[in-house]
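Working notes for the structure below.
Here the complex is missing a single protein chain, while all its other protein chains stay put.
Our next item is subunit A:
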Amino acid sequence: MKTTAGDPTLLLQLRNVTKRYGTFVANDGVNLTLEQGQICAILGENGAGKSTLMKTIYGIQQPDEGEIIWNGDKVAVTSPSVARNLGIGMVFQHFSLFETISVVENISLTVPGTLPELAEAIRQKADEYGLDVNPEAQVHGLSVGERQRVEIIRCLMQNPKLLILDEPTSVLPPHSVQQLFGTLRKLSDRGVAMLYISHKLEEIRDLCHSAVVLRQGRVTGTTNPRNASSADLARLMIGQDIPTARHAEAKPSCEPALKVTDLSYENPDPQGESLDNVSMVVRPGEIVGIAGVSGNGQSTLARLLSGEIKLADTIADQIEVFDTPVGNVTPGKRRKLGLTFVPEDRLGRATVPNMSLSDNVLLTAHRAGLVRKGLIRRRTQANFADECISSMDVRSRGRHSIASSLSGGNLQKFVLGREILLKPRLLIVSQPTWGIDVGAAAMVRQKLVDLRDTGTAILMISEELEEIFEISDRIHVMYHGKLSASVQARSVTAEDVGRMMMGEFDQTMRAA
């Protein structure tokens, strides 16, 4: 099945690779070459065809036209196991871990060896690359960030010749990013090539030798990222300058919209995140950012605030929304007070994957006049969905599109649009731009600032420091279940916050 057909000095060549889904052309005549040890960035907005191209190389799907040449030989990568045998590894953006078994058991599914051996090997890799992972932990108890670390380690255990990385750093703290980059450079020196999908332009300039830019399924440019500015790269990618959020001074009022007082929570799952004496205040008209590496208690905090986890009646007043104790009431009762919430899991939590956008609107917007006497008002529902889609520029085939058919960025715009259209007095948003492209991310941030300017109180949990700095007015940092006192975003430096993210803070620090 292998025939000599290409330049044997190149590790990977793609020739005219085309992939269609029905009438939609996801990849259109893509050419690409990769040498041993070369780190090549794949840039492009959501829906530009990056994931499709990577899935083709990794054998998840077959190209309709074109060929893949590996080490000079034409190959048919008919399945991921074929790809792995060739020496191609992939770290996914959407994780492919089984939730009900442990980290080491997951890895044993693709890596040979006994469980104790593998656990030891995982610990070694974890130390080597600064990826904090407990091999015995059950995957269902891991945060999004921890799961990604497991994905990265799993690939590294197979000693690949080509590593495909889909947004690998989106959940790593700054110092670990540098550590990972050190590792990736070391791998590159040893001849391992990498295809690196990322939206973080600075990282691409820092790490990658070349960059291939995709737009609407076609290669629109190949460039050396070190000679191009971030703005140049962004222009190639989205065809316009990156918009930045207008960031005027906040004019918060005095009455708190959200008040959390000495909130502690012992997670019944030993691997889950617990909280330790968390206190904070969010006022109307300001954006309060919570920075920190994911897995430090943010997702538990978000669930406690939203009502997905309820407190005991006796300590219900540890969470107050507009002076009403809400710690023990349902999400619905909290929403009646004007709270809306955008969680970090867009598919399966913020939306029902198999339902249309129209039906997904109903999930939280049923209070906005979409239901009368228990009956759904289809016309109002359709109008709400259409408004949500048009106001947020959600790229889809309209309100009948199934939620899971949207790209991550478009789905996030939809969810945020839905929650904003509900005219919240308090918006809690978790990882608002996680894994979405710069164009969509800039729009999401701008919407948050606009909403703030209308007098809404916003609490934003994010692990992207740039984002925290770009739009927050005050910043808290979360570390091991503790929350720092807040600091003013305009007077603190990124280095200070970076240190706080490593746990160097005092919970009783001077309140801002």
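One rule holds in what follows: a residue touches a chain if its C-beta (ideal position, glycine included) is under 8 Å from a C-beta of that chain, and two chains touch if they have at least 3 such contacts; residues count from 1.
Just so we're on the same page, contacts and distances are computed from a predicted model.
**Student:** Can you match the unshown chain of the complex to its UniProt protein name from these: "FIG004684: SpoVR-like protein", "CDP-glycerol glycerophosphotransferase, TagB/SpsB family", "Nucleoside ABC transporter membrane protein" or "phosphoenolpyruvate--glycerone phosphotransferase"?
**Tutor:** Of the names offered in "FIG004684: SpoVR-like protein", "CDP-glycerol glycerophosphotransferase, TagB/SpsB family", "Nucleoside ABC transporter membrane protein" or "phosphoenolpyruvate--glycerone phosphotransferase", the one UniProt assigns to the missing chain is "Nucleoside ABC transporter membrane protein".
**Student:** Among A:Asn71, A:Ser306 or A:Ser472, single out the residue that touches the unshown chain.
**Tutor:** Going through A:Asn71, A:Ser306 or A:Ser472 one by one, A:Ser306 is the residue touching the chain not shown.
**Student:** For the chain not shown, which residue from A:Ile315, A:Val371, A:Leu422 or A:Val492 touches it across the whole complex?
**Tutor:** Only one listed residue reaches the unshown chain, and that is A:Val371.
**Student:** Which listed residue, A:Asn31, A:Ser81, A:Ser264 or A:Thr493, touches the chain dropped from view?
**Tutor:** From the options A:Asn31, A:Ser81, A:Ser264 or A:Thr493, the contact with the absent chain belongs to A:Ser81.
**Student:** Considering the complete complex, identify which of A:Met355, A:Leu422 or A:Val492 is in touch with the unshown chain.
**Tutor:** Candidates A:Met355, A:Leu422 or A:Val492; residue touching the omitted chain: A:Met355.
**Student:** Considering the entire assembly, which residues of subunit A contact the chain that has been omitted?
**Tutor:** 78-79, 81-82, 85, 306-308, 330-333, 335, 341, 343, 345, 348-355, 359, 362-364, 366, 371, 374-376
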